[in-house]
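First the structure, in the form of structure tokens, and then the observations on it.
Heads up, one of the protein chains got dropped from this complex, but the rest are sitting where they should.
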Amino acid sequence: MTATLEERPAAEANVGGAAMIDRAEGWRRRGPLLPALIFTIIVTQIPFILTLYYSLQSWNLVRPGSQEFVWFSNYGDVFADSQFRTVALNTVIMTLGSVLIAVVLGLLLALLLNRQFVGRGVVRTLLITPFLITPVAAALLWKTVLLDPTLGLINFVLSPFGLSGTEWISQYPLASVMAALIWQWTPFMMLLLLAGLQSMPTDQLEAARVDGASAWSTFRELTLPHLRRFIELGVVLGTIYLVNIFDQVYMMTQGGPGVASANLPFYIYQRAFLGFDIGQSAAMGVVVVILTLIAANFALRLIFKSFSGEQEAA
Amino acid sequence: MAVTTSTPPDTQEPAAPPEPRRQKRSAANVWLGVIAWVVGIAFFFPVFWMVLTSFKQETDAYTTTPKIIFEPTLEQYEGVFAAGVGPYVVNSVIATVFSTLFVLVLGIPAAFAVSLRPVKKTQDVLFFFISTKMLPVVAVIVPIYVVVNQIGMLDNIWTLVVLYTGMNLPIAVWMMRSFFLEVPGELLEQASIDGAPLWRTLREIVLPIISPGIFATALICVIFAWNEFFFAVNLTAANAGTMPVFLVGFITSEGLYWAQLSAAATLAALPVVIAGWVAQNKLVQGLSFGAVK
Partner (left out) sequence: MRGAARRRGRGRTPAVLGAVLASLALLAGCSGAGALGAAEGVETVTVAIVSNPQMEDAISLAPQFEAENPGIRLRFVSLSENEARAKITASVATGGGEFDIVMISNYETPQWAQNGWLTNLEPYMAATPGYDRNDFIPTVRDSLSYQGAMYSVPFYGESSFLMYRKDLFEQAGIQMPAQPTWPQIAQIAAQLDQGQGQRRGICLRGKPGWGEVMAPLDTVINTFGGRWYDPQWRAQLTSPEVKQAVQFYVDLVREHGEPGASQAGFSECATQFGQGEVAMWYDATSAAGTVEDPEESTVAGRIGYAPAPVVATPSSGWLYTWSLGIPQTSPRKDAAWRFMSWMTSKEYIQRAGRDPSIGWTSVPPGSRQSTYQIPEYQQVAGQYAPLILDGLQRANPQQPTVQPVPYQGVQFVRIPEFQDLGTRTSQQVSAAIAGQISVDEALEQSQNYAETVGESYQR
């Protein structure tokens, strides 16, 4: 932490300089940003504007001639849909639950791997593999090889304990999907936190040890504060990806039974590609975007402050 | 060797702590090493099993008591190749390589601009980039489909290249920005005084310093682009399908073929797994967002 903070003044001096430069210089500095910015606006914002437009229409793709302007009635239907609320709650549980468990497991694994032992490189290689596996393949793996009630490995392993016959995917659908997600994302968190651990200044740890500090207090007072930004980063990145997760739900449970394991992306997909109700699915999409942006605005600003270390006033 | 934290191998042996404590610690270390191995194997086992199953006959693949000993066969792989995996691999490679290149071409200058040469509202720009990642893609798939259809680009691999570039660009800008922040300010001041054009500053001073970070960013982009399924399944048909789409095509609605499915899944996952294994050190470095020197 200190190492990076010490460099900050140099960067800020730069910021101060930027305030005084003239208009042309400003464009010269902004220039490199523009291609990426324009590209992102075209690719992400134009479809979204169209979504906004569709959300005000009653339009079923498979009933030609059904397209008409209905103002906000689609939004009324969305808020009246009790399943939509269930699914929104599922999304929160699935996202936050998976991210938090993956971070905790990832931290434990990172601490384990931050020690010397025989074959450490091999163990790390084994551990990162789930993150690299194609999600579609990973979901199939969980659904068939691991969780199948009669032929799955998990029930086979549990059978000596008299626990066989559990129908994981029907009885615990949300947990099953989350297990697959956690399996894939724990390695990511572990890698991130391992990098954090390895960036710790060793002299501090040495000093703490010479002072006779216990392992726990060293961990709590030095390691954890140092890891804080890495943990925050892991939570942000994990949340960004997991809130939009589709492949696992689609491949493992199709959102069922009922909507027990459906998340918002899957639910909207069903309205759009099963019901072909373009207006309603667009309205759901807009509601989700607004909700996510409110939550993200709050969370991201908070984390940006601590992560970038920049003060906006500067 | 340091015990509580790993240090680069060339680090000096720290002052030895009192002997008994050291022994206790190393005993604990052995145990923790064993635990690490067990956990590592547990995490890897499903993948191992998938690869193993891919060498089985279908009848060996579905048994209530899992079979470890069986007569291995390449039949399933032959089946996958006979089903014409070739074009899908080519498409995946094109989508992955070109989208990653475009991300770098667009992202490096952008990350440079928002880090070393902050403009007003830098925070807002960054926030905008990252917020685009929060848009649920399902919410925009229908308009994208309609637009792509109207410009005649359905089932065209370059559509996926463009979309994957858009998908990975925000994260890449964000990641690379933190690498740029590691470049000492004086170096740049020096370059500015020389009156060097921007791209030259970038190329000759900054890029060498952050190249590990760029490599790691590229690797992340490769992983996400190779594995992407949603756009691929909805926007491609005969010409532009990628590996995940090929894999899903193997799930037949009438009759399960685990062994063949495992072979297809293994092939789909293999390139990225190997790339990740080979480059795992860079990945760690990259994920630390420049904090590791």
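A and B are the chain letters, set down in written order, and residue numbers restart from 1 in every chain.
Just so we're on the same page, contacts are C-beta pairs under 8 Å (C-beta built on N, C-alpha and C of every residue); 3 or more make two chains touch, one makes a residue touch a chain.
Just so we're clear, the structure is a prediction, and the values are computed from it rather than from any experiment.
Asker: Of A:Leu158, A:Ala260 or A:Leu291, which sits in contact with the chain we cannot see?
Answerer: A:Ala260
Asker: Just name the one of B:Pro136, B:Gly241 or B:Pro271 that touches the chain not displayed here.
Answerer: B:Gly241
Asker: Counting contacts across the full complex, list the positions on chain B that touch the omitted chain.
Answerer: Where chain B meets the chain not shown: residues 58-59, 62, 94, 98, 101, 145-146, 149, 154-158, 199-200, 203-204, 233-234, 237-241, 248-256.
Asker: Please output the residues of chain A touching the missing chain, sorted low to high.
Answerer: Within chain A, the residues that touch the unshown chain are 60-64, 83, 148-151, 164-165, 167, 169-171, 253-260, 270-271, 273-277.
Heads up, the rule we're going with is that only the chains that are shown with their structure count from here on.
Asker: Quick one: which bits of chain B touch chain A in the complex? Just the residue numbers, please.
Answerer: 1-7, 11, 14-15, 17, 29-30, 32-33, 35-37, 39-41, 43-44, 46-47, 49-50, 53, 62-66, 106-107, 109-110, 112-120, 122-123, 125-144, 146-147, 162-163, 165-166, 169-171, 173, 181-182, 184-186, 188, 198, 202, 223, 226-227, 229-230, 234, 243-244, 247-248, 251, 256, 258, 261-262, 265-266, 268-269, 272-273, 275-277, 280, 283-285, 287-289, 291-293
Asker: Under the touch definition given earlier, write down the residues of chain A that touch chain B in their complex.
Answerer: For chain A paired with chain B, touching residues are 3-4, 7, 10-11, 13-15, 18, 26, 28-33, 35-37, 39-40, 43-48, 50-51, 54, 109, 112-120, 122-137, 140-142, 144-146, 150-151, 153, 156, 183, 186-188, 191-192, 194-200, 202, 205-206, 209-210, 215, 218, 230, 233, 237, 240, 243-244, 246-247, 251, 264-266, 268-269, 272-273, 278, 281-282, 284-286, 288-289, 292-293, 296-297, 300-301, 304, 308, 310, 312.
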